[in-house]
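Before we start, here is the structure in question, set down as structure tokens.
Some chains omitted; the rest stay in position.
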Amino acid sequence: MNKVAVYRKEHFNAAHRLHSAALNDAENADVFGKCNYPNYHGHNYELIVKVTGEIDPKTGYVVDLKMLGNLIKSEIVERFDHKNLNLDVKEFKDLNPTAENIAVVIHDILRKKLDSKYDLKITLYETERNYVEFPC
Amino acid sequence: MNKVAVYRKEHFNAAHRLHSAALNDAENADVFGKCNYPNYHGHNYELIVKVTGEIDPKTGYVVDLKMLGNLIKSEIVERFDHKNLNLDVKEFKDLNPTAENIAVVIHDILRKKLDSKYDLKITLYETERNYVEFPC
Amino acid sequence: MNKVAVYRKEHFNAAHRLHSAALNDAENADVFGKCNYPNYHGHNYELIVKVTGEIDPKTGYVVDLKMLGNLIKSEIVERFDHKNLNLDVKEFKDLNPTAENIAVVIHDILRKKLDSKYDLKITLYETERNYVEFPC
């Protein structure tokens, strides 16, 4: 049977700072530039969750997007929104909160909550001009 | 030879109501919530048609996007725009007009009109935050 | 003291049909074209509420936008979203639900709920290309 992908868009506003424990201070300043400023900056992150599967012939849904929206809100938005990713979100205690790493973290959280019959892909916009996708 | 994908975006405004004949009234109300309200609601649907093929070396086109736009208008927009999908579009007489099913219906209509040398993919936005893709 | 305007954007999805009791059927068909189709069509309405006033020096707010968002949700979205404006919303029982009239109705509902020290303006997008503003 042919598969359909459904997408749900949510957002969260967070502070972060790019700083890697594997680099010294000069290297951090060199690699991350103003993203490394010590007092943090922030973004309106736009998050798109793609779920792929077969249409349920009884409902016409692949997955209920309201249910998916609620899952994203409870698992991601509640924990990331209006937070400092470096200080407040335990996954980034030892992990640099680049867009790439945030997308992988979000994927891994949602993957555990989603039935294995579905494929899952995360797109994360840090700004309108910079965004990432995982997996791909 | 390498392939290029071309995309054309069109839109239509329609009323619909989610209601499945395979579910009883209580189940319909439970599964579809306010999307099941009896007097219909509606959307500005954004439709993106992706056609993939080789560049014609004489023209530099994969396909003439104006021709593709006209095809979408005559086959889809003429029949769906300013209509009630449940009452006015025969494909949804016995099919629940979820975004997933609308995308499959649009795909099947256009697939018959498009040269088989092209690949075809449909993306349908029901709202800015909810959209679907078929096939994938 | 100088005044600041604050804006809050919300949305609702509704069905409607343009039909005026002051016109006969032929005139309605002529004036409203496909917007007059009997089985309704629909839109994703984008609603922008502008409130103008002085900054409260204690909070730095003109008005709490979360409070304003909740007011719009309880007074407008709850009553208009996923509804048929002609059949389900009493203000349009004898009033043609053009974008102009919807904007005036929304204004009049919110005006009664908002402290008279504030100015109020409504912008309503029926589509990306057609929108209205009241008062002006």
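As written, the chain order gives the labels A, B and C, with residue 1 at the start of each chain.
Please note the rule applied: contacts are C-beta pairs under 8 Å (C-beta built on N, C-alpha and C of every residue); 3 or more make two chains touch, one makes a residue touch a chain.
All values derive from a computational prediction rather than experimental measurement.
Total copies of the shared sequence across the full complex, per this structure file: 6, with 3 shown.
Quick note on the criterion: only the chains that are shown with their structure count from here on.
Taken as a graph of touching chains, this assembly forms an open line, each chain in contact only with its neighbours along the path.
After Cα superposition, the angle needed to carry chain A onto chain B is 120 degrees, rounded to a multiple of 5. Taking each chain's centre as the average of its CA atoms, chain A and chain B sit 28 Å apart. Rounded to whole angstrom units, the spacing between the C-alpha centres of chain A and chain C is 34. Multi-chain contact residues, meaning those touching two or more other chains, occur in chain B at positions 128. Of all the residues in chain B, the ones that touch chain C in their complex are 11, 13-16, 34-35, 37, 39-44, 81-84, 87-88, 127-128. Every residue of chain A that touches chain B in the complex is listed here, in rising order: 2-10, 52, 55, 57-62, 64-66, 69. Against chain A, in their complex, chain B makes its touches with residues 18, 20, 22-23, 31, 33, 95-101, 103-104, 128-136.
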